[in-house]
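One structure, pasted below without further comment.
As you look at this complex, bear in mind that one protein chain is not there, while each of the others sits in place.
The block that comes next holds subunit A.
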Amino acid sequence: MSWRWGLGQANLLKSSILVVGAGGLGAPALLYFAASGVGKLGIVDHDKVELNNMHRQIIHTEAYIGQPKVKSAAAACRSVNSSIEVVEHQEALRTSNALEIFSKYDIIVDATDNAPTRYMISDCCVVLGKPLVSGAAVGLEGQLTIYNHNGGPCYRCLFPTPPPRTACQSCADAGVLGVVPGIIGCLQALEAIKIAASVGEPLSGRMLLFDALSARIRIVKIRGRSMQCEACGENSTFNQQYFREFDYEKFTQTPLCVFWLSLRPIMKLIFESRISSKEYSEIILNKEPHVLVDVRPAHHFKIVSLPNSLNIPFSTLESRLPEISSILKKDEEEKDAVSESSAPPLYVVCRRGNDSQRAVQYLHKMGFNSAKDIVGGVESWAQNVDPNFPTY
């Protein structure tokens, strides 16, 4: 190492870094922070280790499945380097605890997986004046930049208005090749270590775009700090008090935690237009005529699907309405002509029961009054009806 780094290592040992999220991005970053000798390393996460995390969250091992990610990650960091201080924050990041946690660290690393948390972390860093190393990865692409550092922009300067909810994909839903967040997480570690050690040129005012499929890395120039920014602009009124009271879920129209989606459906339908997976299994058992539409994306449907279901991904529903009409009509004609002439019931299923509710609401609007959604989607089917049904 060059003489310049000698001082860098001493700086690193004196520094403190907080990693928010011990998932696909946080896993490699934390390991490198521990190995490189960051003096104090904090980890925030509320989640538990699951088997389906393993392909990307390489800090966790099978032995920790079911245990808190923070505990698993902290143990891994300590086993790499016993001389550093590792602090466990086993809680979800909220406006009520973020200021207190962040204020104990020099540098914040955003390794989370959703839009509201990203706005919250950026705003908190602005309020406290902390540099933020922000990374993201979905599918085969990754993005990386540093916010709120050396006069550079904050997250809100770049994205003053939150994107529509339908444009936000999480790794858990959209899928990601494990090594992609791994690479971005490593680059986050690199940038944070550079800031901590005061060496080199930080990736501030620039953004790194990584495209794994074509093996291309592009570094682009992004705008500087915006004087009109609501958070860091000249006339900003964003302070600690305002931050504590800011409703990020409402602002981005997204629950702070993906898991909540299954508990707090965004659109609640009237009770009559929903059935449980158990009730649906009885319909199959009794061979009641019906049509089942699965609105998950085609690649989900290919993994596993319910018997006799028709895949019409939610995004294509509008254009494929005629298809549903003709199937319902055909089934109607096949029925005994003398019996009731109403169309057979139409059921809609998705992964967890959110898109299916949206689909049913839309179908009702378009005149498909018999449409009902299966509560909790195929996950509920696996949990309550068929334990052998694979989940993903």
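Following the convention adopted for this analysis, a residue touches a chain if its C-beta (ideal position, glycine included) is under 8 Å from a C-beta of that chain, and two chains touch if they have at least 3 such contacts; residues count from 1.
In this text, contacts and distances are computed from a predicted model.
Per UniProt, the protein behind the absent chain is "Ubiquitin-related modifier 1 homolog"; the candidates were "AP complex subunit sigma", "Eukaryotic translation initiation factor 3 subunit G", "Dolichol-phosphate mannosyltransferase subunit 1" or "Ubiquitin-related modifier 1 homolog".
When the missing chain is restored to the complex, the residue among A:L18, A:A136, A:I275 or A:A382 that touches it is A:A136.
Only one of A:L158, A:I284 or A:M366 touches the chain withheld from this view, namely A:L158. Residues of subunit A in contact with the chain left out of this view: 21, 23-26, 111-115, 118, 135-139, 141-143, 158-164, 166-171, 174, 176, 181, 184, 207, 209, 211, 214, 218-223, 315-316, 319.
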